[in-house]
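The structure is given below, and queries will be raised subsequently.
Just one protein chain is left out here, and the rest sit where they should.
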Amino acid sequence: MSSELSRRSVFRAIGLGATAVAVPSLISACGDGSGGGGVGNAGTEQAAWPTYTAAKVPAPDLPGDGNDVQNGYTKYPSQVGTATNGKPGDGSVVKAVVITYGTPPGPKETNKFLQAVNEALGIDLQLTVVPDADYQAKMATLMAGDDLPDIMNIGGGYILPREADFVASKCADLSEYLSGDAVKAYPNLANIPTRAWKDMGRVKGRIMGVPVERPAPGNIFFANREMWKGVGVDDKAFSAGGWTSTDLLTAAKALTKDKKYALGASKSGNFGLGVHAPAWGAPNLWKNDGGTFSSYFTTPEFKQAVAFMRDLFAAGVYYPDALTVSQVDAKTHFAGQITGSLTDGFGAYSQMVTSAKGAYTVAPALPYAGGSAGGKIFAARSVFGYTVLKKAAPERIKLLLRVLDFLAAPFGTKEYELVHYGVEGTHFTRDAAGNPVQTDLWKGGENKTNLPITYLCDAPQVLFYPGVSPEAIALMHSFEQKTAPNLVRNPAYGLVSDTASKSEAAIRKTITDVLNSVVMGRASLDDWDAAVKRYKADGGDKIGEEYGKEYAASK
Amino acid sequence: MSSAALGKRAGRPAWQEPAKPVTKAAKGVALAFICLLVLVPFLVVISTSLASPDEVVANGGWVLWPEHPTLDAYRDIFRGGQVTKAIGVSIGVTLVGTLASLVATTLLAYALSRPQLVGGRKILLGILFTFLFPPGMIPAYLVVKQLGLLDNYAALIAPVMINVFNLVIVRGFIQGLPEELFEAARLDGAGEWQVLWRVVLPLSKAVLAVIGLFYAVSYWNAWFHASIYMSDSKFPIQQVLRMYVIQGAQLADPSAADAAAVSAPQTVRMAVVIIAVIPIILVYPLVQRFFVRGVLTGAIKS
Partner (left out) sequence: MTASTIARNTAAAGGDGAGKKPPRVPRDRTSLWRKLVRDRLLWLCLLPGLAYFLIFHLGAAFGMVIAFTDYWPGISVAQSNLVGVETFQKMFGDPDFWHAVVNTVEISLLQLVFYFPVPLGLALLLHSLTSTTIKRLVQNVVYLPHFISWVIVVALFQQILGGAGVVNGFLADHGLHTVDIIGNPDAFKPLLIAQVIWKDSGWGTIIFLAALAQVDDTLYEASAMDGAGPWRRFWHVTLPGIRSVIVLLLVLRLGEVLSVGFEQLLLQRDAVGPGAGEIIDTYVFYKSLGGGGDFPLAAAAGIFKGVIGAILVYAANKVAHRLGEQGVYR
């Protein structure tokens, strides 16, 4: 639409109503209009990524490779250091908004965890937690209300409407504080690996946020090892590797009987797509073929994976009503040994082990080989999300960055201990070996699930979980080592596409609906081809083009 | 009138013939069947809340009858104090909200029901318009924000104070009262207030009880506005219940969301469901006594 029709005519068109609706933003009604200018990085000067400076950490007994394999600790370090100098804050109020998967944390007056964190940070943290289920609605109103908190995490796998536009126009540009060597003023932020910064990406060439790091493995095929052993795939699937799609199908058929099902399934799991697609050699969401981007939906490997999932479904090895069951219920089925496996994020492991209560071994299965080029696993986006700051004076921004720096203090420091385990004697005690043991207060709700400050900023994750056995830690570590060479990354992470931010969610939903129908046998594989065509036409191709341009610009 | 009153006490009015045994039996069976359909699933929810987490997991999430009943889940819930507070918030909002809604609805309905009011029909049509075109989420949020009601309990009441459906029902009721009553009152020298107080309200007890129940239940069940307008420390029980019951149920993407976050055990989730139902079901019997026959008959005649 032409720009003559812009602001003034809208005012006329809505008359008085505009005062009711529009006033909140009038103050800021300047140039950044409706984001028509684009938020891509192409044609902009790129701020350099923060210089990675590894922090001093206790020597791991299962060392990582600094990239795709995490440091593993089979016991808690006997000596913990400190990672910050003094309190980052000045006693002022800091408002923050963050997603939660827990229940309300309880008021400051009674929450000893929050009190201790506030004391250590030297701020009065006013944390608004947004339940996962309400996240999109709450964030949309927050954006519309133009009343941003000081700190806000955008994450949890959600894409906000016009997210990049929003960040570009409403959030503080952190480039001058973090780009290149500047980040050294915040040593714990400098300890965040570069892959996390890259997967967060830049907007208009600028660094607009701080990533909350996550380890490399993406969706994992978690299995009840004893059940699969019973049908003869133990060695191939869990230690030596080398099992194939035929092995999986045969074993799954043998396992499914007497009201037990080989494959757990849930609404958000999409029949384990995140495991099957790479096993058949499909790219991770996007394929970068020498600068030309195409969606994984469009690849023949992806179609093979869909066909295989269709065979699995036809064989009846999925838990019934796959797309009605919630992920929480699917976990219950797995814990109750009603299902023999469940696809979930890598981070779910410690919880699954705890739920199993030693009744069986929870083991991540190695990728099976589907077709000729298969046997891969998808790398997760290296970030849970990223944290943006409200525009403010430099002193204020620096204060907030110091707060984030504190929260990013690495494993084996006092700061990490406080943020992840609470106050010693109140939230945790130590066992004979010095490992933290959670108290009833922590288990009863005063914990970091309900006070999710680790989603504001966090240390690079390590393999250590209180209450999880050294064997389980070692298992995960060896899994990471074995799969590291087979990780498939998404080349589009960190790239910005206007079309993607406007319409990808909708067209992805449309094609996923068809995918479900095909897997469930309600639609044919030809229908899949038609859906791919439509996906491309509805914006898939355009997004690919834009990623291509972005990619060229970011090199 | 006397016969109706007598009949009520006897269970069956004098004019009604005794029911045939066959009819009685058929009704009995039908009602028993209906109650069973309702109660069995309910029982499953209660049983699950009383079972041990291990038993629930072994049964795939639901228990018909707990082997070793325990109140642990309920104890867990009340330990933190958040649920207790949320129930308090909900009770407060429900009481104040219902009262405010009843007053505003009745006054408006009364005014709109009087035929002499200039422009009354236009106002009614305007109100119906808003019923057909409800405000979108974002505009509604901006209005609440501008009024400074964010994070204020009033935000849970003011934006939903009058329900058009309830308004139309009350208005229709008042309109249906015999015009002679109004004239008689006026002849006695009563002004509009007195007509409202002495004629309309006493006769409208039943309809107001029902509308009051509708309002109370909608205030009690509401969570959406709380999720948008309130911060977590002021959440009502239904919003807290959602956090227990559906957290993690609809993850955007399990690999991107924090899969490590522990969701509440099924026993606790079901216990919250039960806790959230109990206070409001206590309200119904209070309203029920208005459903006896002849409430109005007697009132009008006297």
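A and B are the chain letters, set down in written order, and residue numbers restart from 1 in every chain.
We take it that a contact is a pair of C-beta atoms (placed from the backbone, for glycine too) under 8 Å apart; a residue touches a chain by one contact, two chains touch by 3 or more.
Nothing here was measured: the structure is a model prediction, and the numbers come from that model.
Asker: Pick from B:A58, B:L177 or B:L201: which residue touches the chain that isn't shown?
Answerer: B:L177
Asker: From the listed residues A:L160, A:V403 or A:V496, report the one that touches the chain absent from this view.
Answerer: In the full complex, the listed residue that touches the missing chain is A:L160.
Asker: Applying the definition given at the start, please give the residues of chain B touching the unseen chain.
Answerer: Chain B touches the chain not shown through residues 1, 3-4, 7-8, 11-17, 19, 27, 30-31, 34-35, 37-39, 41-42, 44-45, 60-62, 103-105, 107-108, 110-112, 114-118, 121, 123-140, 142-143, 147, 158-159, 161-162, 165, 167-169, 171-173, 175-179, 191-193, 196, 206-207, 209-210, 213-214, 217, 221, 238, 241-242, 245-246, 249, 273, 276-277, 280-281, 284-285, 287-288, 290-297.
Asker: Going by the touch rule given at the top, which residues of chain A touch the chain that is not shown?
Answerer: Counting over the whole complex, chain A touches the hidden chain at residues 1, 3, 5-7, 9-11, 13-14, 16-18, 20-26, 29, 32-35, 136-137, 140-141, 143-144, 146, 158-162, 165-166, 169-170, 259, 261, 267, 319-326, 329, 338, 501-506, 509-510, 513-514, 516-517, 520, 522.
By our rule, only the chains that are shown with their structure count from here on.
Asker: Please tell me the distance, in whole Å, between the geometric centres of chain A and chain B computed from their C-alpha atoms.
Answerer: So the centre of chain A lies 39 Å away from the centre of chain B.
Asker: Considering the complex alone, what residue numbers of chain A touch chain B?
Answerer: Residue positions touching the partner: 20-21, 23-24, 100-107, 110, 128-129, 131-134, 137-138, 140-141, 144-145, 147, 155-158, 218-219, 267-269, 274, 326-329, 331-333, 335-336, 338, 343-351, 355, 357, 378, 380-381, 384, 444-446, 449, 452, 455.
Asker: Please output the residues of chain B touching chain A within their complex, sorted ascending.
Answerer: Result: residues 54, 56-61, 76, 79-82, 86, 137-139, 141-143, 145-146, 227-228, 231-233, 235, 239-240, 242-244, 246-264, 266 of chain B touch chain A.
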